[in-house]
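This part shows subunit A:
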Amino acid sequence: MFPGFFEWIWDGGHVVFMGGLWYALGIIGMGLTFCILKAAIETAQGKGAEHGGDEHH
Partner candidate 1 sequence: MWPWTPVPKNGEANVVNSVSTLCGGCCGISVRKIDNRAVKIEGMPGYPGSDGKACPLCLSGLQKLYGPTAVSSPLKRVGERGQGKWKKISWDAAIAEIAEKLGRMREDGRPQGLACIMDRECGTVPALFQRFLQVYGSPNFMKTASVDDAYELTLKLMHGVAARPGFDLESADYVLSLGSGILDGWGSTVRMFRARARWQENNAKVVQVEPRLSNSAAKADQWIPIEAGTEGVLALGIAHVIIKEGLYNKAFVDEFGVGFEDWVGKDGKKHDGFKTIVLKHYSPSTVAGITRVDPDIITETAKAFAAASYPLALCGRGEGRTPGALHDFMAVHALNALVGNVNEKGGVWAVPLPDYVQWPEAKLDMAAERGLATDRVDGAGTERYPLAKSLLTRLPEIINAAEESPVEALFVSGANPCYTLPDTAVAKAAFSKIPFIVSFASHMDETAMMADLVLPDHGHLERYEDIPAPSGMNTPVIGLCRPVVAPQRNTRHVGDAVLMIAKAMGGLVAEAFSWESYQDCLEKTLGDNWEPLLDAGFIHNPKFTPDAWAKAFQTPSGKFAFMSDACSYEAEGAPIAEIEGKADAYPLTLIPYDSLRLAGGPVTTTPFVIKTVEDNVLKGKDIFVEVNRKTGGKCGLAEGVYAHLSTPKGTVKVRVHMSDGIVPGVVAMPRGLGHAEIESYVGGKGINVNELIGPVEDPVSGMDAAWGIRANLTIA
Partner candidate 2 sequence: MSALEEKSKAVSDGGGFALLFFVVGLVASLIVGWVVFPKILYSQKRQPFDFNHKLHNELVDEGCESCHFFREDGSYAGVPKLAQCVDCHESVQGDTEDEAIFVNDYVTPGIEVPWLVYSKQPDCVFFSHAAHVKSAEMDCKTCHGDIGNSSTLKVYEENRITGYSRDIWGKNIAGFKKNTWDRMKMDDCSECHVKLGVHQNSVQTGKGACFVCHQ
């Protein structure tokens, strides 16, 4: 799963496949972190439910 593991080899298969995987995981992770942080900051800034949330449907 990670470089350095017994099964890991530095070949095309691992680089492409695992690269793709970590890339996807990275995007998901960063996106989620971004949302949470932003929401936390917004909440701290006092932004709240009063805006209603229907406009983006």
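Selection rule, in plain terms: all candidates are chains of the complex that A comes from, given by their letters.
Throughout what follows, contacts are C-beta pairs under 8 Å (C-beta built on N, C-alpha and C of every residue); 3 or more make two chains touch, one makes a residue touch a chain; residues count from 1.
Just so you know, these numbers come straight off a predicted model, no measurement behind them.
Asker: All of 1 or 2 sit in the same complex as subunit A; which one actually touches it?
Answerer: 2
Asker: Per the contact definition, I'd like the list of subunit A residues that touch candidate 2 in the complex.
Answerer: 6-7, 9, 11, 44, 46
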